[in-house]
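All protein chains but one are shown at their positions in the complex.
Order of writing sets the chain letters: A and B. Residues in each chain are counted from 1.
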Amino acid sequence: MYDITVIGAGITGTFIARELSKYDLNILLLDKENDVANGTTKANSAIVHAGYDAAEGTLKAKFNVRGNEMFDEICRDLDVPFKRVGSLVTAFNHEEMETIRCLYQRGITNGVPDMKIINQEEIMELEGNIKEDIQGALYAKTGGIVGPWELAIALAENAVENGVELQLNRPVTAIKKGEEGYRITAGNSTYKTKIIINCAGVYADQIDQMINEKTFEILPNRGEYNLFDKSMGNLVNTVVFGCPSAAGKGTVILPTVHGNLLLGPTAEPIDNKEDTRTTFEGLTTINDHARDTLKQIGFSEVITSFSGIRAKVETKDFIIEKAAGKEDFINVAGIDSPGLTAAPAIAEYVTEMAKESAASMGMSFNKKETFNNRRTPSIHFMELSRKEQEGLIEKDSRFGRVICRCENITEGEIVDVINRKAGATTLDGVKRRARPGSGRCQGGFCAPRVMEILARELNVEMKDVLKDGLGSYILTEQTK
Amino acid sequence: MLNYEIVVIGGGPAGLAAAIEAKKNGAKDILVLERDMELGGILQQCIHNGFGLHVFKEELTGPEYAERFIQELKDMGIEYKLDTMVLEVSRDKKIRAMNREEGILNIHAKAVVLAMGCRERTRGAIRIPGTRPAGVMTAGTAQRFVNMEGYMTGKRVLILGSGDIGLIMARRLTLEGAEVLGVAELMPFSGGLNRNIVQCLEDYDIPLYLQHTVVDIEGKDRVEAVTIAQVDDRYKPIKGTEKRFDCDTLLLSVGLIPENELSKSAGITLDRITAGPNVNEAMETSVEGIFACGNVVHVHDLVDWVTEESRKAGRNAARYVSGALKNTGNKISVQGIKGVRYVVPQEIRPENLTGKTEFMMRVDGVYQNVKLVAKIGEEVIRSVKRRHVAPGEMENLMLDLGNIDPKNLNNLTIELVQEEGA
Partner (left out) sequence: MEKKEMICIVCPVGCHMEVVRDGKSKDGYEVSGNQCLRGKVYGVKEMSNPTRVLTTTVKIREGKLPRLPVTTKGAIPKGMMMEAMKTINQVEVKAPVKVGRVIIKNLLNTGVDVVATRSMEEEARSQSQKVS
């Protein structure tokens, strides 16, 4: 019997699981996918928002501003790439100037620090590649960029290090309430738990309705992105938002924490929650926006395109509440933008809710002394000093063997991410953790080598190494 | 710090030929650095024949062609390091490399030859819409899996791009038991050799869909279907022409890109069209003493030409080390115009010319009955007839520039002229 089961190991679920792991509880973290962070968390804008966007008084406004403050510490503790590069909302005409003034006012109401409206000259100093006819911009110094899946993976890893049980490939298909809590059917397993926290992203409504009256519906909305080679990585220095309008929140042009350039997203309501395709139209739209905003950009430098599905809801605010009449079922739903930024604050809040529930259920909920807030430090070989590099190779010669030629990732780093808690078991899992294959050749050269290392470390056959999900085999059989 | 006269980066056909030729021309300490586990580069996975007709006057397979050079290199006692990654090359020819056994290596060379080859263009670069499942792979990666590692990459295969690797893989996968459903090509003509269209597609009844591209990929975990459509003159898909194939694999053979990250780290000037370094008559880049050859300079269609070009680079690297290469600052710039997309070398120093100079170039379209015309300023110095030219087939032109009066130093241009009456 688990005390608490968190359904969904995306950014919200992993943050909550890790927060709960500070307490002496028996915690289960379930996900339907073959890796953590495999839904919306792996395909979004990777932005830590300042907090002027969300309407006054909403949960989004509250948790965005609070969450933003928490990023420095959490990313330091978990050794996750995070840069407070600042953000700009651009205004190219009178109407857009009005909009950014409204955003500024809203930011003040929401409690966003360090904002100002800057003029053309000031913009040019920050962003020399933005077109000269820009009139002004809302500059928020607290805006930032983060590695979203790296963060969720680090949270899962740290949660597991602190005693959380992680179970992957466990799609929840039924939830029954018994005399002693819930019985969850997930994949071929069943789990008993006292409290359920539903962080199932685009499937949060389905999970909720397995046991509760329908009170909300997830409206999946797809956003497409183009990721550019590092040669385009310094086209912008800050997160450059297009001005939001009736048509949408505006497209973003931003550097990533790894030095690439990211464009996106589109916003398109879709029916199928798994429909992560990209389209000619979508990718053209975001490229056109960049062409309108920047003086120069090389579209031939796109290294990959992708799309993510966001979990929107009718009310347009986060739904973070107990199910009607239930102390032991907490919904954390509708976590679309700024969900990534808000996640640490949501975790704090949900933990308090769980604590209240526990109290009402007579369940103990005490801090444990053994909690370790730091995960085993990750290794980024190329970022080390020469001396550290030499020391590492001395200790383990696999750090002397470069596997990924584009990003210069060594065998040592790949072995490390496979052998960690919540470690990589797939080609994409390795890529999300250590980055081989995320460069310009997109794994053309290194995929066979990484597969070989995975096969060796996991003691499986080469042809059983997967790209990502359970059906994503790469090789079919041996020749001959 | 290790010291060498010449360090060759890359142990594929270009690096092997350059190192051997440098040694033959008197260079003593030569080191070849190879990132793969064996020498020979991409030739080791090109198990088909068609190599060596020019260099050896016989038809060899890729591994055979490679082995002749590898053997010669070993026989000559040229030093090489395998599984060794070069991390950085500086303008003053300091090289930082790394491998398992020796850790980080700091090497200083009098001359460097860049021979890193090229990489394949990927899905991202050509904006193929659809999902991102397993089963989408570049043809070269599949070739390595099938020919060297002994694994099939799929059972029902569609190929995008009719360059030679795509065509060769269509046959190869068919022979190994896969069903190749077709090859789609964006252009109105194939980028591959006719011989490959006949022997790799027609022999096996594999359809070639010219002026088609992929408009959708379906499947969450593994490719389930791929849809292609015809494109108009501006390469835009035409609605209503879609064909959907149930398949588990999409192979991409959509072009090669010279690998010049190290060249950039050394501050070498690159050609916008070739995406490789600008080189002079000695195959020397914009940084003195750093030479380049093979696919890192421009993508070749025959390895024989890579060998020729790399011998030139190796020979000149040796001459540079011995001080025999002249550099007085006199230069003629070389440019492809009117139908000629690029010319290599991009620059010549008349004082180093002995005998005829070879220029390699590619044209921008398929033409019949044309002339390649070389001019210095307005003066035509050579005009050569060609019955057929195409972007997929590199052209070469020998020019005798030995007796140019230095006073007439001017730009050399090469252009394509349609023959009258044709």
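Note that in this section a residue touches a chain if its C-beta (ideal position, glycine included) is under 8 Å from a C-beta of that chain, and two chains touch if they have at least 3 such contacts.
Owing to the predicted nature of the structure, the values given are computational and were not obtained by experimental measurement.
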{"item": "Neighbouring displayed chains - absent chain, whole complex", "value": "A, B"}
{"item": "Among B:61, B:227 or B:265, residue touching the chain not depicted", "value": "B:61"}
{"item": "Contacts of subunit B with the absent chain, listed as residue ranges", "value": "37-38, 44, 47-49, 59-64, 66-67, 147-150, 172, 175-176, 193-195, 197-199, 202-203, 387-388, 390, 393"}
{"item": "Hidden partner chain, residues of subunit A it touches", "value": "452, 455-456, 460-462, 478-480"}
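Just so it is clear, only the chains that are shown with their structure count from here on.
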{"item": "Chain centre separation in whole Å, for subunit B relative to subunit A (CA means)", "value": "39"}
{"item": "In the complex, subunit B residues that touch subunit A", "value": "35, 83, 85, 87, 98-104, 119-120, 122-125, 127, 129-135, 137-138, 140-141, 144-146, 149-155, 176, 215-218, 220-222, 237, 248, 261"}
{"item": "Residues of subunit A touching subunit B in the complex", "value": "226-227, 274, 276-280, 283, 300-306, 382, 386, 389-390, 393-394, 397-398, 400-402, 405-406, 408, 440-445, 447-448, 462-463, 466-480"}
